[in-house]
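Only a portion of the chains appears, each positioned as in the full assembly.
Here the chain labels run A, B, C and D in written order, and each chain numbers its own residues starting at 1.
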């Protein structure tokens, strides 16, 4: 696979280290609602799940005024906004819920790193969702969660997500999710995001395992490149995942009454998973460094082998050729030449030298 | 030993860095009691040791209702649950003791990293137990300890463990264990787990020592691989052992009245051991890095030796062959050829060059 | 490009690691108003933007007494001092605003690292402004911002800066800038400086990308040098940018009443960006280390290839030459020589050896 | 020196990273008084120095009851227990002074890392004493100091120690030691232990210096091994010495009334020395890494030199031999062969090529 192809395949992921887009905002005031990302021109759609223990209603948003009903009612709802590049729509929606422009700006800035901000009436969090699409390609999706007293707003870039398990639990009344408040839904979504990291991590593990075999049994120049790409990918994942640990910790420790004591217990469980995934990434990092080390070792060992072949061949045949050269000289008076057994004796001498050299190399354990 | 074999041998240990199983729980609610691990299909059995200073009773649990007796009595007991893949059984048992589902879930999730959680009526801890089985193979076993006022529940995966010393002390009334509360038993089990790390650490030390000799006296491409496997194993052990230090520290510092002042003194002793084992692992890590460095040095030195042989052989015989070549030319007018002593003089010249070259290489300390 | 040329191109940037100029101040009392830098002999000019919601006035300062008016009036103004090498002028201006000599000294010391100092009536900050000039060359400009209750003083070295966006927002009444206090202007200028780091960071990203291709497809000795220059530049940028994170954090946390609660919210947004840029620089650092590693790998792989060619050529032809040498000997009694098919058989033998060697090398996967 | 010999020489020191002995305690209760170490079978002897300003008495302990007198008297005494492998004796002695079994256990566990524990009536500290014996071999001795109100108990493994200076000051009434309390004696012993680290550190410095010369002027494969042994030794010393800094710091900061304000001033002085020795070890570590780097550089440079010789010899003589080969061909029609000056011209041509090559290599600065 050529580098260009690799790059094309990774282009979604490389985004995280591309500072280009954010530079376009130069000179703009803070809080300017501008989509930063590469999934432009998508219409926003809004799916709503309104629920309490007794009933559940799912529907797509038809008009903005329906949002006001959700905002003001006391039943919980999950308001799922899909497609964030329609800046006008996002701005209107933000106004309905009185979301600060600084938060809205970050909700649609896919360069924004993960973070939690607490405002007076809501808690706003930015995450990166990682999952494999139907073609087993990694998708990195920017996502923002906003927790109100009775609502959770989700801003996501694309249609697919990692929340189907949560949806099923809501529909089937599995566990306690329908019995609990919006803060539990907020937790459940974060938990699903964190769980998604394990899947991607598994994918990385398999690549490490494959590369390990390649390094040991068939190292090629291309192998080194693959190891470096792997290392870069682990670094990137670290960038997306590492802040989440601190974010969940802050949600557990905050004195914000929107997070119930019971939900904090669950967040502690999610925190465990976050610590685990970060440790795993750290180990992958060290493993990729070891892989590179092993690769260099393989290259050196192969060079050693090449040199040994050369040295053995040259050390054996150069002296023999010299002897042949001696008796190829055209001096008139070379008594050996006329000797009856000259030729046989020289051949025998050559054989002795050959065997001697072989023993020497055998002793040196080169052959 | 081929890599596949190495891997099979290590398969228990590699688990710790395999994120696969946990991904199966995707979409499940938190607190879902699902066994995560590779020791499935094992029936659970429960052994109980009930004791106070005056008497000790050991028996296997026949029916769940016996558990209620233990739960409600004021004598101490050690309830040892062996085999944790029977999810239904674990769930029932958990309900009897009113253990939070989040804790139960972690008790049977072998991917869970070591941790201590304090609940209202009990303290719940997850550890990794390391020991050598009868074939001297390393076993890594997930274990969960739960301290109640008068009971310690132990969840373990397999039959063997590192607690025989504690059992003997209970049976023989050695030391103060029978005179003290359940918190002392809880400590004694943790202490036994920590002691087990030293045994495995000793095993690693011996591997380092063997590899050191191999690197110095007979480095092979395979040596590098063994060093890398060693490094990976130390990293893994660090992952299992490092959190325990912080866990014991928290047990010492907690204001939980279940841990008596006296037991904290003993925990401080266990903490010492934890610090020691972590320092040792750190040193092993640096030693394995040094081993790799030495290996690379050995490879370079061997290459140097190979090159010297080649250079010496070629530098001596290539010029001599050239001289022979000169007098092998077929020019009609080559006065030396007809000279009576031509052959002898040329042979003498060659000898002088040979000796000269040998002196040159001797001076350079190459031979 | 020769090194001298590279150096000339970079000469503005290398300044940061050149301790020369500051040494000239040896023995001077602290607070001595001495310009330290390499943009000497520039006259200072002062541009003033005075504004509130209703009107805006822009003018160049004609006489010092106009400054007193600004100092004492209650409308906000941005006093932009361009050119800081005229020490006398700076000292006079400083006296008008009662700026401590220690602050003034740092305002015109381009070696001063970024920092925030709070004085009784003003807050004084030093930054480095990074931007590309019209020839796409990087300019590093020392800049000092001083926030008074109704004034912001900006000391900058050269005419160009990164504040045109802020000027436009003031002129066009975009956003809330005209409605807010001097502290918001102070924030807006800091925000513009931080935004400028993203642009330079983008430039670095492109250089990394180019070097990556060069390392993979066409590594030259010069490539290593370029990677090292890149690494040095990232280190330098880190030096200029890293302190800003802590500085903004302090502005958010200070109990200084000059910074309103609302402005702190905006500073939190700028802090996000600062964290982001620092993370990015950290990743660039690791990438440049990886590049160097890959370069070394490339060099080793190329050496391997060279050695293989040599070994193949020598291993094939040296034995063949030896055989030819045998039959070039001039012994009288060499029966093969007179054999009718001698020549053909020897040629056939040589062909067999040649093919045998080729198969051998094919098997070793060298060809 | 062979590796086995090196190892035998270092065997006392390697102990610190050998986890073997401690594993024997598996299953034992905490506080079991078991000697862990390799200086077994030594009888314990006890030397006592009882002193105040006016008189000093030195004697060897004859019976345990004498200890009770020391324990209960108000004169200071230094009770020096030499030989700690007699577990019964240590246990009895411990009971007399009511020392906690956990402390006693650590006093005779030579694997115990340095630490300070405060008990109700005494302060217990474990240290490693480092010194050179009469054969200039490094001795590492486990030592435990216990400070009571009027007594200092010292547990040491062997007869020699670093306390002769303290003994002399006691005998000669030098300085204030006879005028001060047991806490000052406790400090003086710690101070002597810390001073001993400087001596060993000096020894390491000399080894670094010798290795530096070896690396620069005569690098051998063995040199690399010596550097690695050095690095390992510095790591080990760090393990023994590093904790002492924190220990002394705790003695300075504790609110324990047994340590007088005046003694804390002296401890601050010892702390200075501890910081110094730790910094020095850190520098040694970096120097040993640099040494290894230089060694690798030397190996590469030597390889370069070897290759240059080969290349020069081969590049000069292989083409010349080819030319000789041309005119060694037996074609019938080779006009040059019959030419009168053919031989001379070919020889001249060869000379020109030779000189040309030499100039080429001179230009490349290879010769």
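Assume a contact is a pair of C-beta atoms (placed from the backbone, for glycine too) under 8 Å apart; a residue touches a chain by one contact, two chains touch by 3 or more.
Quantities reported herein were computed from a predicted structural model and do not represent experimental measurements.
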Complete complex - number of sequence copies, 4 represented: 5
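The working rule: only the chains that are shown with their structure count from here on.
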Partner chains that subunit A and subunit C have in common: none
Rotation, 0 to 180 degrees and nearest 5, that superposes subunit B on copy subunit D via CA atoms: 70
Centre-to-centre distance between subunit D and subunit C (centres being mean Cα positions), rounded to whole Å: 43
Of all residues in subunit C, the ones touching two or more other chains: 328
Category of the chain touch graph - line, ring, star, complete, other: line
Pairs of chains in contact (touch as defined earlier), listed by label: A-B, A-C, B-D
Complex contacts: residues of subunit B adjacent to subunit D: 162, 164-166, 168-169, 174-177, 188, 191-192, 195-196, 198-199, 201-202, 205, 213, 216-217, 265-266, 268-270, 272, 275-277, 279-280, 283, 286-287, 290, 293-294, 296-298, 300-301, 303-304, 307-308, 310-311, 314-315, 318-319, 321-322, 325-326, 328-334, 364, 366
Contact footprint of subunit B on subunit D as seen in their complex: 3, 17-20, 22-23, 25-32, 100, 102, 105-106, 111-113, 115, 117, 221, 224-225, 228, 231-232, 235-236, 239, 292, 295-296, 299-300, 302-303, 305-307, 309-310, 313-314, 317-318, 320-321, 324-325, 327-330, 334, 336-338, 340-343, 346-347
